[in-house]
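Shown below is the structure under consideration.
Every protein chain but one is kept in place in this view of the complex.
Moving on to chain A:
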Amino acid sequence: MQKNKVRIGCGAGFSGDRLEPAVVLAEKGALDYLVLECLAERTIALAQKRKAADSMQGYDPLLERRIELLLPVLKQNKVRLITNMGAANPVAAADEIIRIAKKQGISVKVAAITGDDVLEHFTGEEIAMETGKPISCSGQLLSANAYLGADALLPALQSDADIIITGRVADPSLFVAPLVHEFGWSLDDPDIIGKATVTGHLLECAGQITGGYFADPVKKPVDNMHTLGHPFADVYADGSSIIGKVEGTGGSITLATAKEQLLYEVTDPHAYFTPDVIADFTTVSLRQTASDLVEMNGGGGCIKPQSLKVSIGYKAGFRGEGEITYAGAHALERAKLAGKIIKQRLNDNFSALRFDYIGHTSVHPSSLSSDYKPYEVRLRVAGNALHEREAAIIGEEVEALYTNGPAGGGGVRKYTNEVIGIVSTLIDRNKIQAKITLKEYEHQAL
């Protein structure tokens, strides 16, 4: 029998998110589905690099810890898990989940979804949306991952897999898919898919709708941020939904938190592109129905796009950084002298060097504020280079300021990091063939 209500929780909004809110949701949330959204734009390119070095790697680094905590409670409470923790290697991630299940003595069926890796389709001639130039101009291609839609997840939902693990899938599609599966909606009905996409978008950043990344102790106080609960939505067959959280968890859900999240990262509220639909956020209505409960109605959309977005990862060389702090009288003047020395020594070697005066103008220019008189200033110098040894020169020059620069500098740190760049392009959706791989472990009681 079809349900008239489906409850979906979101227990992670990024790879580094806290572990316990998902466990609380699975234990006490009375969920049908738990979603963990753990794949940021460039994370998959880094994961592709790990996979290239070791074919058993390339999935989310926190997968083992998350699954170890969640598997027993998911099985006990019959909650199905959907997550993009597969990153560049969903099949290896499924193998890892089977390994954990064996160790814990729990039967489990895992469906890995692949098909987002479309590197073989790209020659480098394709035009990048950001630059208008061929993607090969950016640098050596490392990865190309298309954003799959809800349709790619449906076969896995129709199997009786307990856990569905994917690579690159559009974030709202992780939520749209189980709703389509449960309610029997048509993926060709843009109105209902648009509504489901709005709910998915409200949930996908987890704590960002329950008071996380919202709190301001002066104007927007939020209680008990240290035990912030993550959200769930009760979604109804007409596409409307009510966002809530587990009773007793910290944080709060209000019209204000919901509005901030509705608009988050939306470049055109009339046309929010996903592989499933072009959703319209200008017709969404939000209503606070009780404490920590916000009802979502309206929304809608028009037909899904024929092309899917592809994130291209490329080698962008190395970044070198160095930092040093000055304190007390005329700290800023000494920090600026230090910056000037580095500039004079290195300006010819780097196409662009950046000088930040932390505690003074490290994130915004001084023109945005009239009152600055720092007691201490930390100089940060950063630049990009083709090779690691060139990038390292920046940190070395900052370190040399100890005995060659202004008085009283201390606390030097220096870093070099490989830079993975990202550009976007499009691919015809007909070229994409999503695939499902099932892995199963059946526990035999002794």
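The rule is simple: a residue touches a chain if its C-beta (ideal position, glycine included) is under 8 Å from a C-beta of that chain, and two chains touch if they have at least 3 such contacts; residues count from 1.
Definition applied: contacts and distances are computed from a predicted model.
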Original post:
For the chain that is missing from this picture, which UniProt protein name fits: "ABC transporter permease", "Type I-C CRISPR-associated protein Cas8c/Csd1", "AtuA-like ferredoxin-fold domain-containing protein" or "NADH-quinone oxidoreductase subunit H"?
Top reply: "AtuA-like ferredoxin-fold domain-containing protein"
Original post:
Of A:L19, A:L62 or A:A256, which residue touches the hidden chain?
Top reply: A:A256
**OP:** Determine which one of A:H121, A:R319 or A:R413 touches the chain that has been left out.
**Re:** A:R319
**OP:** From the listed residues A:D160, A:D188, A:D223 or A:D268, report the one that touches the chain absent from this view.
**Re:** A:D268
Original post:
For the chain left off this view, which of A:T227, A:S307, A:S424 or A:T437 is in contact with it?
Top reply: A:S424
Original post:
List the chain A residues touching the unshown chain?
Top reply: 41-42, 129-130, 213-214, 216, 219-220, 256, 259-270, 281-286, 298, 316, 319, 352-354, 356, 362-365, 367-369, 380, 382-384, 419-422, 424
